[in-house]
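Everything below concerns the one structure shown next.
A single protein chain has been omitted from the complex, and every remaining protein chain is retained in its original position.
Chain IDs A, B and C follow the sequence of writing; residue 1 opens each chain.
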Amino acid sequence: MQLEKQSIQNINQDALAAHQRKFTYIAGEVANAEHIVKKLEAFNIAIPSWALGTGGTRFGRFSGGGEPRSLEEKIEDVGLIHALNRSSNSISLHIPWDIPDNASSIKTLASQLGLHFDAVNSNTFQDQQKQELSYKFGSLHHVDKAVRKQAVEHNIEVIKYGVELGSNALSVWLSDGSNFPGQLNFRNAFKNTSESLQEIYDALPDDWKIWIEYKPYEPNFYSTTIGDWGQSYLLASKLGSKASTLVDLGHHLPNTNIEQIVSLLLMEGKLAGFHFNDSKYGDDDLTVGSINPYQLFLIFNELVEGMDARGLDHATGIGWMIDASHNVKDPVEDLLQSVEAIKIAYAQALLIDQQELKSAQQNNDVAKGQEILQNAYRTDVRPLLAEARLRADGALDPIGAFRKLKVRDQLIGARGSKSVATGL
Amino acid sequence: MQLEKQSIQNINQDALAAHQRKFTYIAGEVANAEHIVKKLEAFNIAIPSWALGTGGTRFGRFSGGGEPRSLEEKIEDVGLIHALNRSSNSISLHIPWDIPDNASSIKTLASQLGLHFDAVNSNTFQDQQKQELSYKFGSLHHVDKAVRKQAVEHNIEVIKYGVELGSNALSVWLSDGSNFPGQLNFRNAFKNTSESLQEIYDALPDDWKIWIEYKPYEPNFYSTTIGDWGQSYLLASKLGSKASTLVDLGHHLPNTNIEQIVSLLLMEGKLAGFHFNDSKYGDDDLTVGSINPYQLFLIFNELVEGMDARGLDHATGIGWMIDASHNVKDPVEDLLQSVEAIKIAYAQALLIDQQELKSAQQNNDVAKGQEILQNAYRTDVRPLLAEARLRADGALDPIGAFRKLKVRDQLIGARGSKSVATGL
Amino acid sequence: MQLEKQSIQNINQDALAAHQRKFTYIAGEVANAEHIVKKLEAFNIAIPSWALGTGGTRFGRFSGGGEPRSLEEKIEDVGLIHALNRSSNSISLHIPWDIPDNASSIKTLASQLGLHFDAVNSNTFQDQQKQELSYKFGSLHHVDKAVRKQAVEHNIEVIKYGVELGSNALSVWLSDGSNFPGQLNFRNAFKNTSESLQEIYDALPDDWKIWIEYKPYEPNFYSTTIGDWGQSYLLASKLGSKASTLVDLGHHLPNTNIEQIVSLLLMEGKLAGFHFNDSKYGDDDLTVGSINPYQLFLIFNELVEGMDARGLDHATGIGWMIDASHNVKDPVEDLLQSVEAIKIAYAQALLIDQQELKSAQQNNDVAKGQEILQNAYRTDVRPLLAEARLRADGALDPIGAFRKLKVRDQLIGARGSKSVATGL
Partner (left out) sequence: MQLEKQSIQNINQDALAAHQRKFTYIAGEVANAEHIVKKLEAFNIAIPSWALGTGGTRFGRFSGGGEPRSLEEKIEDVGLIHALNRSSNSISLHIPWDIPDNASSIKTLASQLGLHFDAVNSNTFQDQQKQELSYKFGSLHHVDKAVRKQAVEHNIEVIKYGVELGSNALSVWLSDGSNFPGQLNFRNAFKNTSESLQEIYDALPDDWKIWIEYKPYEPNFYSTTIGDWGQSYLLASKLGSKASTLVDLGHHLPNTNIEQIVSLLLMEGKLAGFHFNDSKYGDDDLTVGSINPYQLFLIFNELVEGMDARGLDHATGIGWMIDASHNVKDPVEDLLQSVEAIKIAYAQALLIDQQELKSAQQNNDVAKGQEILQNAYRTDVRPLLAEARLRADGALDPIGAFRKLKVRDQLIGARGSKSVATGL
């Protein structure tokens, strides 16, 4: 299914007066409202194909209904999201879950919905049915060269699919690690990983990037071979300028100062982009901004300041993507909430008077520095987001419109109440 | 020094028009603005006497200037804070740091500034100069009955000072614990603590309460004898109805769900109140709301809902106090920021439509439940706080007024740039 | 398959001389070697039926071969373990994974292998195929009374199966919780849980116990309705003397002092027993003693001292069970390693001179207290374990024997290389 512009506008109509009252107010209160609205219009966050169905844990999965049964239906769902929020104009695929049978028709479908293809993701953390060698003990770090070779070739195949679809980045997350002391030799594992990545790197087209994710634990629970930003950075440095570090917000030890890592990676020219989500304990893959929205804001403060310092375009300078698991909410609603939270943080960060902040920092006026950030954060920027959506023919209230238009009911009608999407 | 009402009003004058514009707007947008303003007017948070000077760590202390040199000057500082924010009408003393030489004149001074005395705090985590027995190995849990007796008597003496000043609660934080496995017998330590507390409990005046704080570590680094809410609750249950559990936000292991603990203690009638602060790592004693303001809001959501369910008055039903350490900011500014953050969280919690929330919960509409909380949290309630202050003759912008009136300079002029207050 | 006593003895023969040399040495060095050997002979740890197959994570599962395909084959595997280590004389079942079609023949089979049935476990964290109502939003804490009723009845049914098999305890672990702030009302969830447990409690046979497990997170990632020992203790206290708290070593926040919790629960008569495993990050379910064996020893120190103080028999006073997931090792080998680690910790704890320790504690001789524990811990007690096994007709080296006898090959031969056991 596809959402008609008109049906969204009809729903907007009822809320228009209230919106205009709110927008007029905030536009009068903040100095750069128009600037922020324009930035928000240009800003998009990619949707992962594997997050359009209900997620699960090792203890079970409780599916919802109307989940996409094919790559086409996944693209259709991203189209729905984008029609509502006008900020999700791309999809990130996971191979082999999303192998396109016919790349050209898939591209056409996406294009009709205003979508393109973000980074493609390889998968060497599961064994596929006809796979020759097992990844039980890892992939790119494996002690057996044949397994490493198989994993390298899989990554090169993923690039090939990406090229067909017009993607230009390969995102690599490895689950390689160990569960017990003594299981592996850290040094050899790291060197094997480095060599394997080099082979993949050498196969990258000229205009492609490789993004190297890190994660401290899960599904391995003693060590992970690319466990922290330093290890990812080290690998990316050895590889060269096309390689950089991908930050998944949930992939950190308790209490990590993620915004500082972001700042330093930007400084070193090695920040690939983000997998956004939120968490209270570990890689909980919760809705972005649902647990600690101030941290998200602090990250965007670093991003705005740091990207401006390097002259990077906010919308395209790095990769923006959600990576969450929707275990108890409608996946589409959950993704709409995540995009909203990201854009709120971004808008608030754009409110910060960077000159004033620098001046407070230069004077060690700590209370003032805190006030500047808090003033931006405490501002209600939601009317700015709504205005940006309105101008782009999106919904003033995306989740509200999703519900009023009974989209999920229609999807269940079309796909059945027992459909289960591939993914985590 | 004392702040004249007139001088604050003069400063308010310049910001009045802007304030009225903002307040009018928000009052038009939210359903219960007037109700919230009234609640805010009635709401006060006690100031700890030991937080009026610059704090330190084991690595050092970098004093500011104009710190209070006596109990009188500490009360004077709280008077300044209260004159600005009209929400800090009491002070919490720490004995023996704050022994009043003349209780009656101290009470008169406080009364003139609109202040009264909150819970009194005992100190058995340090040795005092003329103290007979050492607390090196603990106090109420000590293996030696004589040490326990000395500590019990100190607590009873603290109650006596509190009675003289019109306080009606004893706040007990013990550093008792161990640094190494084998150092103590957990069971005996717990039983000794229970017996010692019983002796103190028996000495409480009829209208007094005893508040039992818990903390998982520091200054002991292997075990703490009252280490978590469960241990505090167990002790408070054994003692009786005058005993309850005090929650210091910084006294939890990483990732603890504090709001759930608050909810359950309220349910069981055992929530004494709070020591507010914020932290990223441990008991960092940072400004309230400076690290994770959403958590603070979630705690206030539980408080508002839970206190209403028990028919408790928000302002007086439990104890509200700040317990922070101001290592790099002016202590008065820092405390003003903390009070502001607490009241913002409280106002946002008052915005929540509890009926609507209950309905979403009853329907397992998780996305809706989240939206309800986030809608309240994302609302800019600062004009409501400013209005409450304005009506109470406080400053629209407390820190701004503090700076414009050059209060710190005057304090330095009066007390010198090398004064160092007692405290942590 | 079943291991013949003779085949184990044949293998022991080769190592007998070395064993006797080692045992003679240690028996001469420590004061109470014979006492420890006897205690070890009497000590058994239950094997969970769900840990006999390869475990997995949400990212995948890499099965081994020869996994048990039925309850009978699970019992057979425990029989193999017990034949080798003579310390695993019971099995803990999980309903509905392990519903016995014919209880009497199952009991006979177990009995032939020297086994009996430990606590039975209910499962309300997954939906079963023909189940009427879903546990997606919880079971005993559910907002809908009908769901709670279904979950209560399931538990009562589990008791019924347990009675048939001669078990006498129900172990309840709930995954009930929430993923997002606003999803549930903590107080109502707790009260619902309490009422549901009361109904189950009322259905317990006279000689039965109910063990209430706690866990801070996973599979819910914002709150868990029985999240810590304090919450479990509170529920168990309300229920009565048949209810107590079950400690799973992996169910704690980072840095929790578990041994102190154990000590206090024992003191209050509310320690049900253990689910043993080890972890570095969260509920990693790794082999017992593989990550932090000293912590395991410290727990056993509290157990030995605390059980002796209450006059509890070490072997039967509380429940002993493994709860681990074997993702990269042969499950049987992994379980053998776990049992070995538990018994080493127990033997080391039995080495502690409790009188000497008490004396050091009474004198605050911290260095001495540490030395006493470390002296016990640093002693190589493996010959004591081997001797206990030898006397009970077990293997001197259980894993060595398992490999030499090619047990896994035989199991694969009988069950196939693609069999997958039910479980996590």
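Throughout what follows, a residue touches a chain if its C-beta (ideal position, glycine included) is under 8 Å from a C-beta of that chain, and two chains touch if they have at least 3 such contacts.
Keep in mind it's a predicted model, so treat the numbers as computed, not measured.
From the set A:165, A:197, A:210 or A:360, the residue in touch with the chain omitted from the display is A:360, counting the whole complex. Summary of contacts with the chain left out: across A:73, A:278 or A:302, the touching residue is A:302. For the chain left out of this panel, the touching residue among A:181, A:205, A:240 or A:413 is A:181. In the complete assembly, the contact with the undisplayed chain comes from A:228, out of A:41, A:157, A:199 or A:228. When the missing chain is restored to the complex, the residue among C:143, C:344 or C:388 that touches it is C:344. The set of chain B residues touching the chain not shown comprises 55-60, 62, 125-127, 134-137, 175, 179-181, 183, 216-219, 221-222, 254, 279-282, 284-287, 290-291, 327-329, 424. Residues of chain C in touch with the missing chain: 22, 25, 29, 254-255, 257, 280-281, 287, 289-295, 328-330, 333-334, 337, 344, 364, 366-367, 370-371, 374, 377-380, 382, 399. In the full complex, chain A touches the omitted chain through residues 136-137, 143, 178-188, 190-191, 216-217, 222-223, 227-231, 233-234, 253-257, 259-260, 263-264, 266-268, 294, 298, 301-302, 305-306, 309, 357-358, 360-362, 364, 366, 369-373.
Here is the rule we use: only the chains that are shown with their structure count from here on.
Shared residue numbers account for over half of those found at the interface formed by chain A and chain B, and the copies are therefore classed as meeting with the same residues. Ranked by number of C-beta pairs in contact, the top chain pair is B-C. Distance from chain B peaks, on a Cα-centroid basis, for C.
Centroid to centroid, with C-alpha atoms defining each point, chain B and chain C lie 43 Å apart. Per-chain Cα centroids separate chain A from chain B by 39 Å.
Within chain A, the positions touching two or more other chains are listed as 254, 280-281, 287, 290-291, 328-329.
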